[in-house]
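Every protein chain except one is present and positioned as in the full complex.
Labels for the chains are A and B, by order of writing; each one numbers its residues from 1.
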Amino acid sequence: MKYSAASLLKQALGGQRKWPPFVAPTILKPHYDIVIVGAGGHGLATAHYLAANHGVDDVLVLDSGWIGGGNTARNTTILRSDYLLPASFALKNFALELWAQLSQDLNFNLMYSPRGYIDLAHSDGELEHFMLRANAMRLAGADVDMLNRRQISEQVPGIDLGLDARYPISGALYQPAGGVVRHDAVAWGFARSASSRGIHIQQNCAVDGFDIQSNRVVGVATPQGQISADKVFISAASATAPLARLAGLRLPMEPINVQAFVTEPIKPVLDSVVNYNAGLCYVSQSDKGELVLGGATDGYLSQARRGSFARIEDTLARALQIFPFLSQLRLMRHWSGTADIPMDGNAIVGATPVDGLFVNCGWGYAGFKATPAVGWSMAQYLASGELPGLLQPFALERFASGALIDDAGIGPYPWRH
Amino acid sequence: MLLIPCPHCGERDESEFDYGGRALALPALDASGDEWHQALHLGNDSEDCVDEYWYHAGGCECWIRLRRSLSNHAFVEPGSSTGVID
Partner (left out) sequence: MQSRRLENGGLIDRDARIYFTFNGRLLEGHGGDSLASALLANGVNPVARSIKYHRPRGILSAGLEEPNALVSLTLPNGVTVPNLKATELRLQNGMAAHSQNCWPSVKLDLGELLQVGSGLLSAGFYYKTFMWPPKAWHRVYEKLIRRIAGQGRIGTRPDPRSYDRRNAWCDLLVVGAGPAGLGAALAAADSGKSVLLLEQDALLGGSTLWDQQQIEGLPAARWRQLVLRSLATYQNVRIQCNTLAFGHYDHGRVMALESHADGVDAISWRIRCRRLLLACGASERPLVFPGNDRPGIMLAAAVRQYIHRYAVAPGRRAMLAIGDTQEREATRLALRKAGIEIAGELSDSEIISDTCGRRHLRRVICAGHKDGRRVIDCDLLCVSAGWNPNAQLAAQMGAELRFERGVNAQIPPARHGIAFSSGACRGVGSMEACSRDGELQARRALAELDGVVPDDTALPAIDTVAPAPGYHDGRAAAFVDLQNDVTRADLELAVREGYDHVELAKRYTTLGMGTDQGKTSWSNAILEISRITGNDAADTGHTTFRPPYSPVSLGALVGAERGARMTPMRRTPFQQVFEQAGCVFQTSGDWLYSRYFPLAGESMQDAIQREVLAVRNAVGCVDMSTLGKVEVRGRDALEFLQRLYCNNLDKLQPGKLRYALMLREDGILFDDGTVTQLGAKHYLVTMTTANATAVWRWMNKLLQLHWPGLDVQLTSVSDHWASLALAGPQARPLLQALEPDFDCAREAFPFASVRTGMLGQGIPCRVFSVSFSGELSYEINVPAGHAATLFTRVMEAGASYGIMPYGLEALDLLRIEKGHLSIGTEIDGRTTPADLGLARMVSSRKHFIGSSLLQRPRLQDDARLQLVGLRARDGHSAIPVAAQLCAQALQAGVEQPSLGRLTTAIDSPTLQQPIALALLQNGHQRLDEILWAVSPLAQQSTEVVVTAPCFVDPDGSRVHA
């Protein structure tokens, strides 16, 4: 059923009784052309674009839990593409182009809000770095500007630009197309669209093995039985490495806990997304009114999905540097997710040494913003067999060959990214 | 906040330490690029307990090797998967 003000009205008059499920219940078939392991944003987006762009609908998406229940449900919803390295920028910028029309494409209001992303610099040197990024982005056709201190204070009323702050702000990079989107809606929107096009989505069905013959994957094993497939695509964030192990592969990445938190909801006080760079802190305000904040990872290996409160304190200290008045607010809830971070801090996408087995992982805490671009590109790859240019840099082989994509220049230390 | 059992200083707060990652053994300096690639990049064995390095910056300034569960952060006896250091 199409979503619209008209259908909303009609259904309201009928007591809401005729709304269909957003994902059709399915009975598993013994075989699919493509099995996608992981019903998070990336996996579901891939499913949607397989059907929408390529007419490929003999696809099954499996998840060990509930739809979008991994990092898609836990992130801070920020969209931007201001990354230094061309490979990182290109994919994320393509995503921004897709985000702009995605609610309409999916007929699901994702609450896409291009309210502007402001990346603060704390020294002239840092400012110059941002200008480098901005110039690269402009050359590639993206809209980006630098803001001086006066312009920052106009965009962000109430921001503390005092020179007696610990790391005074010298200026900022500004990406107007950056912003936020409602994370849950993204998973639901892609799921609903894929399902409406005939793709099967099965929750609470874990994959516990792979059927590999002569170095080719021919199926997956689940508690609900064996399912054969021509292609298997694992897109399961930090669960990808253990799954890949089952297929005999080791992936060069580690799981690190990352936390985010919200304040109690208040009337609008912040209209853009602001990122503080002397020790990380990013903050935006949700449409419900909560301030949503996040910062650096917890800095050590973990899969516990809970972390140290010290990290919350560090992030908050920085939030209060830019918005001292936040001290009047209260922390309402904090949560964690597991960021899978590879050895150069950038994603691993594409083929594996096992024929027919593909992975998409290693997005760490930067994957949500790339969702539609990854889905689009992987759908193209799975449907046509040709690796799209946007995905080429993210190949697994790059660690052996030295073609690293390390945006922050940190090195093979996942817990520092 | 983890309480880290430094063998020299006793249980100390996480804030006193710097993390050194999974305890990877460095190959010999003249080992092949492939050996180095395997050792440096492919140490993740997806086990629950990992051996890892911590540096006690705010104490003995020594590098220590500990074993910890990734699912519940409990420090365990080296070589074990369950013996909790209490």
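In the analysis below, a residue touches a chain if its C-beta (ideal position, glycine included) is under 8 Å from a C-beta of that chain, and two chains touch if they have at least 3 such contacts.
A quick note: this is a predicted structure, and the numbers were derived from the prediction, not measured.
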item: Options A:Lys29, A:His54 or A:Arg138, residue touching the unrepresented chain; value: A:Arg138
item: Interface with the unshown chain - residue positions in chain B; value: 1-3, 11, 13, 18, 20, 23, 25-33, 35-37, 40, 53, 55, 57, 61-63, 65, 72-73
item: Where the unshown chain meets chain A, residue by residue; value: 3-5, 7-9, 12-13, 16-17, 19-23, 25, 66-67, 69, 73, 86, 100-101, 103-104, 107-109, 111-115, 122-123, 125, 128-129, 131-132, 134-136, 138-141, 145-146, 157-158, 162, 164-168, 179, 184-185, 188-189, 203, 263-269, 279, 285, 287-289, 306, 308-309, 312-313, 316-321, 323-335, 343, 398, 400-404, 406, 408-412
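The rule is short, and it goes like this: only the chains that are shown with their structure count from here on.
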item: Centroid distance [mean C-alpha coordinates] between chain B and chain A, Å; value: 29
item: Chain B - residues contacting chain A, complex; value: 1-2, 14-15, 19, 21-22, 34, 37, 40-42, 44-46, 48, 50, 52, 68, 70-73
item: Residues of chain A touching chain B in the complex; value: 241-242, 245, 250-255, 299-304, 308-310, 343, 399-400, 412-415
